[in-house]
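A short write-up of the structure that comes next.
Here the complex is missing one protein chain, while the rest keep their positions.
By written order: A and B. Residues from 1 in each chain.
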Amino acid sequence: MKLGLYPGCSLEGLENSYLVSLVKSFEALGINLEEIKDWNCCGATAIPSINVEFSYLLVARNLALAENSGLNIVITPCSECYNRLAYVNYKIKNDEAFKNRINNYLKEIGLRYDGNVEVKHPVDFLVKSFGIDKIKQKVKKPINKRVASYYGCLFVRPREISIESAENPRTMDQIVEAIGGKPVNYGFKTKCCGASIIITRSDAALKLIRNILKSCKDNGAELIVTSCPLCHSNLDMQQEIVVKTFNEDIKIPVLYFTQLLGLSLGLNEKDLALDKNLTYEMIKL
Amino acid sequence: MKIVVIGGGLSGLQASIELADHGYDVIIVEKEPYLGGNALYLHKYFPSYPLDCSYCIQSCRDSTGIRKCFYRSGIHSIENIKIYTLSEIKDIKEENGRFKIEIIKRPRYVDENRCVNCKRCEDVCPVTIQDNYSKRKAIYINDQGIPPVYTIDIKSCKKCGKCLEVCQTNAINLDDNEKIFEEIVDRIIVATGFEEYKPYDIIEYKYGKSSFVITQFELAKILSQQKKGLIVNGRKINRVLMIQCVASRDVRRFKYCSKICCLYALKHAIMLKELDNEIDIYIAFMDIRSYGLYEFWYSKARELGVKFIRGRPGSIEEHEKHLKVYVENTLEQKLQEIDVDLVVLSSALVPNKSSLKIFKLLGIETDEYGFAYEDSKIVSISGTASQIRDVPETIKSSISSTLKFLDPIITEEIKKRREEAVMMMYKTFTC
Partner (left out) sequence: MLASQVQKISGENPLACYQCGNCTGSCPMEFVMDYGPRRLIHLLQIGYDDEVLKSNTIWICASCYNCTYRCPRKISFTRMAFALKNIAMKKNIIPKKCKAFYETFLKHVLNYGRLNESLFINELVLKGGKDFSEIVRDINLGIKLWRKGKLKMKISKIDGVKDIVKLYNLTKDVIK
């Protein structure tokens, strides 16, 4: 079985550390990923705002390319991309008229998509397909920390694409448990961090970020792990601005779950691009 | 003719009494230790004010007087009614137009014919079981229960044998076993009733997670024990918020309106206000459906100062000393954050779990939620098994469900008149 990888623009750009740590930690688990050739932007929330129909086609092109290269499963680490890819995939699989409409457009550029690809988020893949027990066996350095898993919105909602309840998801906590950490239970696991409006309405978005950080801190978390580059950039990159704006002591290190996983598998910090995190200096393991 | 009534709730009992009054032999099969169904745990009902139930009294011919009298005092003394409690239907087989039913009776560990309800066993029992709603021993009796005999909760019983020593009539047998009976009957009445949906799956409302989020039925049980003020889980309650239409009117769960939740929410709000006028009560609703004469309850609640918020709450957050409810007041167009001590969910009412098996055995079709559609000539559906009803409607439906089993009195003269009417119709509307 060949596993595809759809990195997405953010992982190529500012949040490259997610891609690096994902590939490295998956290699350590013995999973190899094959990037979809010539993939394009999924459209995020911006393109559907401009033209919903066009945004479907952007996604469908990626899915068609994956199908052409014989990839059955596409791992989509970015939650934003996962949301778009999985939703359009769901629609194509369940709505014949929609499928035909999309394929009529795709015909113009010489492509066709029959719905044979499965889109999976790496968290979903590790827990449901790969197996928690297998991860447990490979752990070399258990992480003995209280870890808050932040899921964000787009990995668990809407209902069509989510693999578990969006009100209190558990999958990432299961991974944290497997690598020796203690999951922290807090109320803001899936509350929005405001990523899609951080540019247009940053004042409002900063308030959302503050609420999440505060809730983690109040519940005794020592680390936050994320599974989305947009959440990560909000919680990590914007943290200093948030602290300054609200003048509260809510500083807390933010890691990708793949970075924490990699550390527990015995990889070194450099390989996992841990030093690229802006909250790197705070991390004490 | 012998008739079996499946379910010993309000509806089943009403139907049984009707049939017994007409001289039929009736068998009641009830899965709980005592008759009464849902009504057993709700000590006040909404059709009448001051809160009491008058409807049952009306329907009870022989024993008049107090409320609930009709199954409390009357039913087990009626000769042609046979009551099987703790019993379930295992199988039904049709044979030459009659039914052979197999009944499993779970052990009560107390002999129904010997127990004289002297309370000695309860006094010596060392095991006390206490939850939010009641406090009882391992050997217990329901105050209004029929049959009026004790029952042992074998799961919590320590088998110390103290009750055996004090029992004067040797009624207790800790090695009691399951028994299987067979009965041949001619007709069947299904009165399996409803139950309250436990909304564990609506995680944003924290039911099952927070001990201060309860359902209306649970509140009713708590209310039946409160004399002064409301105390839940050791917390003095000063502010209560009720959420209407939880899981009902929801296309992902139950599309229908549960019909009576508005009314018992209003009833509870009024009861709370009468218990302690200082309690702040909020009702978050979408539409208050106090149809017909029940409008009285709505206006009464408003007059007593119950605060109505039109909006369905988004989520509930649990804090150390209170719960925070996020709700849009759609009339004020404002998102409100309300701090309360207790949240009460008016959860959907759904068909009783055990009814599905009965419907399957009898080949009765149901809708997607499990409410029975129609009944045949020899099977009749009574009460809330076919749709949610309030007490008066349940009583009426139970009475009407028995009608088709009664022998019609058609004289020759009536027959002749009918034929004439039909002929007249043909003559008038010949096309």
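Just so it is clear, a residue touches a chain if its C-beta (ideal position, glycine included) is under 8 Å from a C-beta of that chain, and two chains touch if they have at least 3 such contacts.
Note that the structure is a prediction, hence the values are computed from the model and not measured.
Colleague: Pick out which of A:T45, A:N103 or A:Q174 touches the chain that's been left out of the picture.
Modeller: Answering carefully, the residue with contact to the hidden chain is A:T45.
Colleague: In the whole complex, not just what's shown, which of B:K137, B:R187 or B:R249 touches the removed chain?
Modeller: Looking across B:K137, B:R187 or B:R249, the contact with the absent chain belongs to B:R249.
Colleague: With the missing chain put back, which residues of chain A would touch it? List them for me.
Modeller: Against the left-out chain, chain A lists 9-10, 12-14, 16, 38-41, 43-54, 57-58, 61, 105, 108-109, 153-154, 157-159, 166, 191-192, 194-197, 199-205, 207-208, 237-238, 240-241, 275-276, 278.
Colleague: Across the whole complex, list the residues on chain B that are touched by the chain not included here.
Modeller: 204, 245, 249-253, 286, 310-315, 326-330, 333, 335
The definition used in the following text is that only the chains that are shown with their structure count from here on.
Colleague: Using the touch definition up top, name the residues of chain B that touch chain A in the complex.
Modeller: Per the touch definition, chain B meets chain A at residues 203-204, 317.
Colleague: Taking the complex as given, what residues does chain A use to touch chain B?
Modeller: 165, 167-168, 187
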